[in-house]
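Let me give you the structure first, and then I'll get to my questions.
Just one protein chain is left out here, and the rest sit where they should.
Up next, chain A:
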Amino acid sequence: MASTTPLDIPPAPPATRGRPKSTGRAGDKIFLGLSRGSGILLLVIMASIAVFLSYRSVIAISQDEGNFLTTFDWNPAGDPPVFGIAVLLFGTVVSSIIAMVIAVPVAVGIALFISHYAPRKLAAPLAYVVDLLAAVPSIVYGIWGALVLVPYMEGLNLWLDQFFGWTYLFEKTEVGVARSLFTVGVLLAIMILPIVTSVSREVFLQVPKMNEEAALALGATRWEVIRLSVLPFGRSGIISASMLGLGRALGETMAVATVLSPSFLISLHVLNPGGGTFAQNIAAKFGEADEFGRDALIASGLVLFVLTLLVNGAARLIIARRKEYSGANA
């Protein structure tokens, strides 16, 4: 690029002919410093969060008279203090799984509709509306969930109990309003819908035209084009999108705290009211907890932190294992 033949710099004055002045080196250095600094800053923040969580957790867990992992109770203020995360871990995982099972297929469907089926006039406003869902604050979702969704869920719960009660999962053994893990899962599904949809949509729009034409030229219908070209290309994108959604579902606090009626029981009857999640439990108890109680809550926060790391790691593994086939090298 910086070659110095006279042809490259047409009106070059004779003085600079031999060596063109180098410009932009300072910009290079500043940018390098900035980007390197940002990278280091990120590592420092992550490390300090991890250290803080671990330090406070160790204080709490060392004085826990129950088993931190298996105890079905949360009473750090008791004498002796007994608390454990079993119920919280269960509730967090179950409500997030329910949310994923509902949200991912719907989101992929919406994304495909916007990217491949809808006429252009409809696609743009629809995409906008989906993005708008993400702009609703989670406390608003919580209030809507408690006031609107919960009453409506009762009818659905009856129906599920009647026809799918035999699955054990949907058997409702306790009466009471639908402030259950299932309702929380449905609410979380709505909340993670926009992020999963918009990331998937972006990936689907990036499918190279030549990949789609390959399928079309073989006589593929629109659905077959999607199956042969779009979904395989978008596979890792759908996984990343789902993981982003899962991350939000695992950590969602206010909406869950508003809808769930917490209890310290583990039950696979997901329609029964009760249960709890990490974030909901922290939000509900942090205000009135003493110093030690806060340490105990921080310990549960550490578990959520680790859980989220594991989920992200697993997602990366899944994506990496299929890299050879990912289409990135096409």
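Methods note: a residue touches a chain if its C-beta (ideal position, glycine included) is under 8 Å from a C-beta of that chain, and two chains touch if they have at least 3 such contacts; residues count from 1.
Convention: contacts and distances are computed from a predicted model.
A.B. asks: Name the absent chain by its UniProt protein name; which of "Beta-ketoacyl-[acyl-carrier-protein] synthase family protein", "Phosphate ABC transporter ATP-binding protein", "Potassium-transporting ATPase KdpC subunit" or "VWFA domain-containing protein" is it?
C.D. replies: For the chain not displayed, UniProt's protein name is "Phosphate ABC transporter ATP-binding protein".
A.B. asks: Check the options A:Val177, A:Ala214, A:Ala289 or A:Ile319 and report the residue that touches the missing chain.
C.D. replies: Result: among the candidates, A:Ala214 touches the missing chain.
A.B. asks: With respect to the chain omitted from the figure, which of A:Phe68, A:Phe83 or A:Phe233 is a touching residue?
C.D. replies: Hidden-chain contact among the options goes to A:Phe233.
A.B. asks: Residue-wise, where is chain A in contact with the chain that is not depicted?
C.D. replies: Residues 120, 208, 210-211, 213-221, 224, 228-229, 232-233, 235, 322, 324-327, 329-330 of chain A touch the chain that is not shown.
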